[in-house]
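Sharing a structure with you now.
The complex is shown incomplete by one protein chain, all other protein chains being positioned as in the whole.
Letters A and B mark the chains in the order given here, with residues in each chain numbered from 1 onward.
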Amino acid sequence: MRTYRPNPIVSLVSRLVSPFIVMFALYVIFHGHYSPGGGFQGGTLIAAALILIRLSEGNEAAQLQFPRSWGTPLGSLGVLIYFGTGLATVLMGGRFLDYSVLHLSHHVSMSRSYGILMVEIGVGLAVTAILVSIFDNLLEGNPDV
Amino acid sequence: MFDFIVGHYAYWFVFILMAIGLYGMIIKCNLVKKLIGMSIFQVSIILFYVAGANKWGATVPVADPALGTADPAKYINPLPHTLMLTAIVVGVATMGVALALVITIYKRYKSLDETRLLEQMRKEDDTE
Partner (left out) sequence: MILSNSPALVPLSLLLAAIVIPMAAFRRRWLAYPLALCASAFATGISVVNIIRVLTEGTIHYHFGGWIPPIGIEYVLDPLSSFVTLVVNAVSLMVLVHARRSVAAELPDKSMPFYAVVMLMLTGFNGIILTGDFFNLYVFLEISSLALYGMIAVGGRKSPIAAFRYLIMGTVGGSFYLLGVGFIYMTTGSLNMADVARIAPSLHQQPALVAALGLMITGLGIKMAIFPLHGWLPDAYTYAPSASSALIAPVGAKVGVYAIIRVIFYVFGVEFVRNSLPITEILAWLGAIAIIYGSIQAIAQKEMKRMLAYSSVAQIGYIGLGIGLANPYGIIGAVLHVMNHALMKACLFLVAGNYRLKLGHSTIPRLDHRVRRRMPWTTAAFTIGALSMVGVPPTVGFFSKWYLALGTIQNGRWLFLTALLVSSLLNAVYFFRILEKVYMKPLEGEAADDGSVSLDEAPASMLVPTLVLGIALLLLGLLNAVIVTGIISRIVPPGM
């Protein structure tokens, strides 16, 4: 990563493919609670889409898409969504992470399903932000020309 | 005897991988090679759990309307797979921390060889 030389084919293909990766990643996140998939898997895919742009367009240009300073706060926000769901269940009188007291639906099982979905979204956000921030931290101090 | 080796081939692979991983972590001097050994070691344990979740003649644990949901012997056990998701995340996080440490060590000491680094550390200790 010492010198960055722009390559039109790599640049075009990665810019074309990256939104589809994000779309597939959202599909994986939202289907995680009753079929293969989930927060971590989807989060990794979104992070892969963001890192693909960093690799093909150069680190400095990619900061316009997802700045370096967003990594840790978004990661904390994701974990806070997870924690907040659990805290909401405690405040409604149940145990921690007992989604059935959230009354998101008439059926208890659907309420649990939506509760896990909220947790998966939080996890996906956290994993995305943290993986991109790991990539940025490892490259710190080695700006590509 | 034949069944002991070939019938349990998954577990033999797991332990061979574990031995390779431990060899890498202990014997190799380069820090990055130690990390590769650590990664192989963790992957071998993940494979152990996944291999243990299998059942004869069973299919993917997604509810199939043709098979029904009455008989659990028709679907493989999904619990070890879920546990291993967590283990994979732990492996990724550990690798991230380890790589950050390796980069810091290289910036300060300009070497990734463990014997030279330890010598350098002891020398700096004595001169303090």
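The working rule: a residue touches a chain if its C-beta (ideal position, glycine included) is under 8 Å from a C-beta of that chain, and two chains touch if they have at least 3 such contacts.
Because the structure is a prediction, the values reported are computed rather than measured.
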Under the definition given at the start, what are the shown partners of the omitted chain? A, B
May I ask which residue of A:V10, A:V90 or A:M110 touches the chain that does not appear here? A:V90
Chain B residues touching the omitted chain (full complex): 22, 25, 31, 34, 38, 41-42, 45, 48-49, 52, 79-80, 83, 86-87, 90, 93-94, 97-98, 101-102, 104-105, 108-109, 117-118, 121, 124-125, 128
Just the residue numbers, please: which parts of chain A touch the chain that's not shown? 72-73, 75-77, 79-80, 83, 86-87, 90-91, 93-101
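What we mean here is this: only the chains that are shown with their structure count from here on.
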State, to the nearest whole Å, the distance from the C-alpha centre of chain A to the C-alpha centre of chain B. 24
Give every residue of chain A touching chain B within the complex, in rising order. 35-36, 38, 40-41, 127, 131, 134, 137-138, 141
Chain A-touching residues of chain B, taken from the complex the two chains share: 62, 85, 88-89, 92, 96, 99-100, 103, 107
